[in-house]
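This part shows chain A:
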Amino acid sequence: MYASMHENDALCAARALAQRATAGPGGHADTSMLEEQVCAEAGLWETTAARRALDQSRGDAAHAVSMLRVWAATQPHVQALPVSPDDVAVVRRLSSAYPRIPGGQWLGLAPELISRQLNWTDDDGPAADRPELTADVTAATADAPTRAATPRVRDLIDIAATVPSPADGAGDDPARTVLTPPYSRANRLAMLARGETGALVALAALILGRRQEAVMVELTVGVAAIRISHPRTGLPCAAAEVPVTEVEVVLDADVDGRPGLATGWGASLGRVERRAISLALLDGAMQADGELREPLTLDEQTVVAATDGPATNGFVEHLRLPHYASFASYLANVAGRTAS
Partner candidate 1 sequence: MTGSAVAEIAVAGLSKRFDAHPVVLDDVALSARGGGLTLIVGAPGSGKSTFVRCLTGVYRPDAGGVTYRLGGRGAVDVTTADARTVAWLRAHHIASFDGLLAAAPRLPAAVVAARVARCSRPSAVAALGRFHISSLAPVPIGRLRGTDRLTVALAAALLAERPFVVLDEPDRYADPDSVTRWVRRLTDDGAAVVATGSLDSALESIATATGELRRGKIEWRRP
Partner candidate 2 sequence: MTPGPQRPSTVAALAAQHGRPEAYAYLDEDTKRNVRRAILKALAIPGWQVPFASREMPVARGWGSGGLQVTLSLVGPNDVVKVIDQGDDHSSNAVGMRKLISESAGCAETTSTTAATIIQSRHRIPELDLRADQLLVLQVPHPEPLRRVVPADVAALVHHAERDYTPAWLDLYDAEARIGGPRTAADHPVLVDGARLMSPSPIPRYDVLRLNRRPHPILLGAGRRARLTALPPYIDVAPLAFEDSPLDPEHAGAPCWRCGSTQTYRVLAERRWCCSDIDACRVRLEATTP
């Protein structure tokens, strides 16, 4: 992304945020991202409960997810009001479609700044004053722009024919209702949003391997204030603040015979970005191609490629890298073809 890496204070702040989050003390491992992933897969946002579940399952994420779901099922259910864009504070925003986008791009807590080289030295700050990550981030959202104030990058793409995505009705909550196929798009997205991360990434990597063009037009990490109606007054009041990663991608697709674009949207609780990117890719792929969809054969080559973790994760996350040149090339080709 173009979030310029010229040495300036914004970059230092981003790097500090990233380093501090990883400077784990010797004894106790920092599992904040794992907790967020477990919360996302469990379909509820309670990082302390996630940490407790991970501890009791001795770190087995799958076990922890089911423990959380079991616990959540026993809790009283309060119908939350739909989240309005004004309640979502955007703390990180990127686009790999255009170098500069209206509303700007900024790194925020950038996972790609976290080094991939194991650091064996223990000369970091004392563990005690390592602030609780989410609390600190929430306080910083006071001056962050809201989702409503930030324009959508997808509106910039106007010269390519896009596959009409079906009307998004209100989806049902998979935890409370039994959803039967054929799924509406909203229900499908709701179920996938609770999907197991590895599976989502593996499927998304298979999609990426077969597509001609896949570009992440927008990734936003926001903190959404969830409002419920007050038990006595019935007025909507904020009850919780949940970080949500929202991603939109465009894939190449045939729009009545002509090359065009299919837009995919995906959102996931927490900040594990590859989940949201995979959801968007899956959504986009399921809308593209219509009846020309290619069957997937589980031959050895496909299975080996799909189960290679670093490859699939890296490949799905590489959508965060700039794709301006190839995207511009695809749009030029599409504009050329539809005109002729």
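We adopt the following convention: contacts are C-beta pairs under 8 Å (C-beta built on N, C-alpha and C of every residue); 3 or more make two chains touch, one makes a residue touch a chain; residues count from 1.
Here is how the candidates were picked: all candidates are chains of the complex that A comes from, given by their letters.
Computed from a prediction, not measured in an experiment: that's the story for all the values here.
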- Message: Which option touches chain A in the complex, given 1 or 2? Just the number is fine.
- Response: 2
- Query: What part of chain A is in contact with candidate 2 in the complex they form?
  - Reply: 1-6, 98-102, 107, 110, 112-113, 115-117, 156, 209-210, 212-213, 252, 257-259, 299, 301, 310-311, 313-318, 321-330, 332-334, 336-337, 340
